[in-house]
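Data block below; observations after.
Removed: one protein chain of the complex. Kept in place: all other protein chains.
Let's turn to chain A:
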Amino acid sequence: MELNDANLQTLTEYLRKTLSPDPAVRRPAEKFLESVEGTQNYPILLLTVLEKSQEDVIRVCSAVTFKNYIKRNWRIVEDEPNKISDPDRTAIKANIVNLMLTSPEQIQKQLSDAISIIGREDFPQKWPDLLTEMVNRFQSGDFHIINGILRTAHSLFKRYRHEFKSNELWSEIKLVLDTFAQPLTELFKATIDLCQTHATDINALKVLFSSLTLISKLFYSLNFQDLPEFFEDNMETWMTNFHNLLTLDNKLLQTDDEEEAGLLELLKSQICDNAALYAQKYDEEFQPYLPRFVTAIWNLLVTTGQEVKYDLLVSNAIQFLASVCERPHYKHLFEDQNVLTSICEKVIVPNMEFRSADEEAFEDNSEEYIIRDLEGSDIDTRRRAACDLVRGLCKFFEGPVTGIFSGYVNSMLAEYAKNPGVNWKHKDAAIYLVTSLASKAQTQKHGITQANELVNLSEFFVNHILIDLKSPNVNEFPVLKADAIKYVMTFRSQLPKEQLLEAVPLLVSHLQAESIVQHTYAAHALERLFTMRGANNSTLITPTEMAPFTEQLLNHLFKALAIPGSSENEYIMKAIMRSFSLLQDAIVPYIPTLIGQLTHKLLLVSKNPSKPHFNHYLFESLCLSIRVTCKANPDTVSSFEEALFPVFTEILQNDVQEFVPYVFQVMSLLLEIHSNSIPSSYMALFPYLLQPILWERTGNIPPLVRLLQAYLEKGAATIASTAADKIPGLLGVFQKLIASKANDHQGFYLLNSIVEHMPPDSITQYRKQIFILLFQRLQSSKTTKYVKSFLVFINLYSVKYGAIALQEIFDSIQPKMFGMVVEKIVIPEVQKVSGQVEKKICAVGITKILTECPAMMDTEYTKLWAPLLQALIGLFELPEDDSIPDDEHFIDIEDTPGYQTAFSQLAFAGKKEHDPIGDAVNNPKILLAQSLHKLSTACPGRVPSMLSTSLPAEALQYLQGYLQAATVQLV
């Protein structure tokens, strides 16, 4: 591509077309440019258009196109062709800096970005003169140019702030320091001098202050990895000037904008960062300067206003103080009572105040307000910084700080008392102050777990919190009400139970408040209180204690869902779920009404599921309604089915992916309640459940397996008689599942149910295939999880079909197979089996193999008899796994495994553990003793001799114990 007018003209036209709003014009132009960008001279043509075009839009368009071109093509990837020719590369590097500096700002920015992309690849080795070229421009005296250089330098050097130390990196920094540090320092001094000269010229000052901010950013990057010798030697110059700049004010530079930070704020904020860097990393060298900075930053805080534009500066400044005051050797800077008082009064208290911006968020953007305030996503707010400072100061001065704040809290409360209507924000600040002072450790689950002992939380509750909770007008001072509710929630673990009980009905009444924040907090507080544990691991607040308020609680919770803005409020729905779970039987009378409301809600949200938490708790609440009601009267299950199936059908038909796994779980719960047979409505759905497409979604697998298990438990006979043609499909699901390492255990759940419940004849023809598949998987990828499930299954098979059947089917697949499995899998691995039921199945299954399988006595398998018995005794005598207590009520939904993945497990659809052996065997040890006794009487003398020759003494001793307990003797 020649560098000539015709080509320039063509390129200009294509660039113009890329700006067209009409895709039919734009797309082909973009395609064309992409197709020619590999041609030599293309970038040079772009730069020429950028330089020479008379039209600004074309110039900018060319700059953007150039930058994107560089971004896509500059990096040379190993084993891939070089996408830009070497002469083009050289020409670009030779011209770009100059071009950038002489371009208007909009273009300068694009070119500066391009330079840093090139620099990242080529600097310093392949672009050795870049730095000197840049430094030389410092002499130009033209701050438009200088700022261009500084901006470019910043984009080149800022990676020093986050990359790992390496010789390569440090060599580069050293090189930069050698050429750049001295001129930068000179520029810094000269710029400051110019600020004096032009102190009254606002336009000049603006440019100069941008330079100073950029210089300060460069300082941060260059000093980040380690303290360079040059900057150590010139610390005086830099720090003195930084300090002066921090204390500087210039009326001209103050902006009217309330939101956007001005130049002065940006500069000071960066200087705070620089000081914090030195204080943290180069403490020893920085020590002489530090007290000055502490004073300056604190004065800065005292004189800075409440506007949002100062937020970054203030939070940086406070964080600086917070990090310094925790360090033992700076303790003295703060320990004077006057200093502490002044920091508390002038820095902490003002920054805890509720500002108009907070007020707006409280009213108009409650969702974000709640997330920030409740869930702590407030990392860089003033309040958070002020809290951190309180915590920092408490490290050494907890007593004095608490004392000082108590004074403030009292005076602010007194102010409030004088005129609540006007001074309510004082009380808000007082509560915030108490909270930040008292909180030493906190989690979402338990609220405050460690409190400052110097703060009397209970007294404060009685004197200042209760009064707002009790206020007859729930809609007055919503912020204070929200504060009071939050106080109860935050300190729930610290307050005595009487006070919590006193608060409960008050919280219930606040559910009616119009303010979203307020009723949300009320719901959340109730929900948290209901999860607190009392004595004996039961709930702290009992259903009996709740009895007087039950109706009102349920009533208000459901009404709150009707308040505008809260129709899908997850906190309210969670509170509903938790209330159901707490109240249990007490909700039964209300369910007929409530189930209609819940179903209606479900229908609405299923049109467009958008709040996953809300939806989850909605399903949990449905499950609880069913469980609690049907526990009292199982016959009511059909009324639930009537209410729910129409909605469920719609969800399944429309394939509402988010809800399908939930529907399967609720259906399982319902089906499991049926006592004898399976209703035909379920059977109609059976073929649908076997469709591969459903199983492709991992989130469906666990609930579908569970549902199929319920089908097998209730309807195995029906399936065998009316849907035998579906059995291969059912086994196909099993096969699909065991092929996956992630889902194999689900496959075994299904297989176990099939073996346990299906009439034996209906599966006879498939048995051998099943085992072959299991062996194939065992051979190809054996995992502990798989082996455990496998062992449980073969022993269940032995229990169900007998040990002989097991041995015969193994040996029919391959000679000696049974012995190999016993030797290589059962004996060495059986101790890994966990779970009481699983262990029991294995114990009974192995007992049968030992005592009811002639091959074990009379073939070469005999040598395995004693080792297998020994393994069984080991299984008995291993310390029992602690089973998880049955207290689902306390489960935090976020903690349940599976949540947040596609499978959303419902805690309250929970399945009772199923024991396929049940009461038939109460004590497997006794069964073993009795079975051995039976065996020994069948072939007298053999058992004792095998025991005495092959069983270790310790195992023998245990066995004697079992025999004694069973009162049998071996013969």
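Worth a mention:
Keep this in mind: a residue touches a chain if its C-beta (ideal position, glycine included) is under 8 Å from a C-beta of that chain, and two chains touch if they have at least 3 such contacts; residues count from 1.
As a working rule, contacts and distances are computed from a predicted model.
This complex has a chain not shown, and the name its UniProt record holds, of "Aspartate aminotransferase", "Importin subunit alpha", "Dynein light chain roadblock" or "Sas10 C-terminal domain-containing protein", is "Importin subunit alpha".
Although one chain is not drawn, the whole complex shows that of A:190, A:308, A:357 or A:690 it is A:690 that touches it.
For the options A:733, A:803, A:947 or A:966, the residue in contact with the chain missing from this view is A:733.
Contact with the chain that does not appear here is found for just one residue of A:2, A:129, A:142 or A:163, A:163.
Touching the chain that is not shown, out of A:283, A:398 or A:476: A:283 (per the contact rule at the top).
Checked against the hidden chain, the listed residues A:95, A:698, A:831 or A:923 yield one contact partner: A:698.
Although one chain is not shown, part of chain A still touches it, namely residues 159, 161-171, 173-174, 177, 224-229, 232, 277, 280-284, 327-328, 376, 379, 441-446, 449-450, 687, 690-693, 695, 698, 726, 728-729, 731-736, 739-743, 766, 769, 772-773, 775-782, 813-814, 817, 820-821, 824-825, 895, 897-901.
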